[in-house]
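Here the structure is laid out as structure tokens; the discussion comes afterwards.
Here the complex is missing a single protein chain, while all its other protein chains stay put.
Order as written gives the chain letters A and B; numbering starts at 1 within each chain.
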Amino acid sequence: MSARLLEGVSRRGIALLAVLLAVLLAVPWIANDYLLTVLIIALYSAYTGQAWNVMMGFAGQLSLGHAIYVGLGAYAAAALYVHFGIAPWLGLAAAIAIAVACGAIIGFLAFRFGVGGVYFAILTIAFAEFARIGFDHFQWVGASSGFFLPVANYTRNDLWNLRGDPTMFYYVMLALTVAAFALCHVLLKSRIGYYWLAIREDEIAARSLGIDTFRYKMYAAVLSAGMTAVAGVFFAFYYNNLFPEQVFHISRSIELILGPIIGGIGTLFGPLIGAFLLTSLSEAMQELLSALGFDAPGVKQVFYGLCLLVVVIALPGGVWPWLAGKLHVTRRDP
Amino acid sequence: MAAEVYLNVAVSGLLTGLVYGLMAVGLSVIFGVVRVVNFAHGEMMTVAMYLAIALFNSLGLDPLVMAVPVAGVLFALGYVMQAGLINPFITRPEYSQFMLLIAVAIIIVNVLLIVFGPDARNVQTSYAFDSFLLGPLIIDATKVYAGGATLVITAALFAFFRFAPLGKAIRACADNYTGALVVGLNVKRLYALTFGLGAACVGAAGSILVLLVDVTPALGPALTLLAFIIVITGGLGSMVGAVLGGLLIGFTEAMAGLFFTPSAKSMFSFGLLVLVLLFRPQGILGKRVL
Partner (left out) sequence: MTALLSVEGVSKRFRGLLAVDKVTFQVARGSIFAVIGPNGAGKTTLFNIIAGMFAPDRGSVAFAGERIEALAPDEICRRGIGRTFQLVRPFPALTVEDNVVIGAMLRRHDPAGARRHAHEVLARLDLFGKRHQPASALTLPDRKRLEVARALATDPKLLLLDEVMAGLRPAETDRMVSALTQLNREFGLTILLIEHVMRAVMALAARVLVLHHGAAIAEGSPEAVVREPAVIQSYLGAEAVE
């Protein structure tokens, strides 16, 4: 398993990865709470970006409504916790199941009926909006007034119920992100990964090679949905409040995709690099602007838009492929 | 509820739908000719709306009159965007194009947020509270004027594409890109002109819409989505389809708002969108471009 995990990565790459992991593990000891929070956001973005990347980068389907899975996962786990006292690790199962069902429906509608490209993107936006408005009226989970998780004073970390200090959340998010990457790497090297690449490159040619493109696109859709729902569960228990207006909003869907696009669609490390770049740059920017007195809402988003613009124009493959070339971290068979 | 109420709501919805239709015509023209999916369409419309409000507040001029100069400003904006930014992306993979325009959309929305703040704004004209009485119908004067202005502008646009040499040249580009090149049409310039025209539609529609709807920066994405729903329903690439789609959506949303809560009315448009995408993706009048 570990051999497969490291397949295709040069010695240099492995070394860099190990250093990165060590640094990430050590962060809570050397960083203050603020930095920890920023890193949690960066890891969350990396994780959700990777989950989205499965759909777009691997199966070639542009989803602009991925926030729906975050929202479904968040509300499912939160509702089970608040109404029935069910712990999030169990609520996870429901969260994933609901998101997978939704992903399967969207996938089925799209793939069976040949809805692709911009039409598919619009379809995903519409579904997310539908969910946003729907949940605005869903009284059982607070509707538009919001849904709140009890935040009692804790004396120690409760991992089972995900109640605790930022350090605990940090390690949970780190573990999730590492797991996501490991999973994607293994999948990419296996038959399903190859088939996804084929579908992304040329669906007609892929079918002529015996690939059941419908089935594999569905796999990508439901896997992506399920993975994203897990992030939703984390979101609910970390922030402790959910508002349909925020959770399902199209801005969330767009933010979700910025990391992978800037980092590099379809690559393994693109979402990670993109997320860290964006988060660190934007935090730095906000600090700078606050110091200069430009602290208006929307400044951060303009910055994101500009980053996206620059990358799309100048580095269409994303930052990671360009960077990987410079660092010589990928390897070929002799 | 009495029949008059339904009728009033329906007429009101249709009139508003006309304005949305003009917005959608702009999108249809851009996609039909330049083959660019303008994800910043609604955002451009909000720019027009804010511009109209600013002009109204500083010069006191009626937005309906302002429709022409605002359209002119948006034309220039659209022309520059296409020629300067978007043109190289026509040959790039589809999602690159989407991302480019999404980036532009994000920037527009948030610059507007920074400049104008999040509060809703609108325009109160002298005739804002007048209405026309037509049998059982009580129609807002603003809606009538808005609908009328939209019809005039839309008709002018149709005439342009039908009869003007430039309009025909643009249609030639849409039908056959290589053929157009071969006969010596400057396609790049025509693309820029077309995008400018599409933007001008949005400019006019936006200037008219401020009479009917409050504007916030967040309206941009909502309008973009609405424009796409209208165009997909009516048929991508068909101008008449866009107008019909606008009427249909205006009508549906108004009636849905009546039967259910107003906040749920967009859900009907989404439902309609899903149905169209599944069963008739070319829309009511569109040619199949999938």
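In this text, a contact is a pair of C-beta atoms (placed from the backbone, for glycine too) under 8 Å apart; a residue touches a chain by one contact, two chains touch by 3 or more.
This is a predicted model, so every value here is computed, not measured.
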**Request:** Would you mind listing the shown chains in contact with the chain that isn't displayed?
**Result:** A
**Touching residue (missing chain; options A:Ala22, A:Val151 or A:Leu209)** = A:Leu209
**Prompt:** In terms of residues, what is the contact footprint of the unshown chain on chain A?
**Reply:** 189-191, 194-195, 197-198, 201-202, 204-213, 332-333
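Assume only the chains that are shown with their structure count from here on.
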**Residues of chain A touching chain B in the complex** = 56, 62, 109, 113-119, 121-123, 125-127, 129-130, 133-134, 136-137, 250-251, 254, 261, 265, 296-299, 301-302, 304-306, 308-309, 312-313, 316
**chain B - residues contacting chain A, complex** = 37, 92, 94-96, 98-100, 102-107, 109-111, 113-114, 118, 217, 221, 225, 228-229, 232, 261, 263-264, 266-267, 270-271, 273-274, 277-279, 281, 290
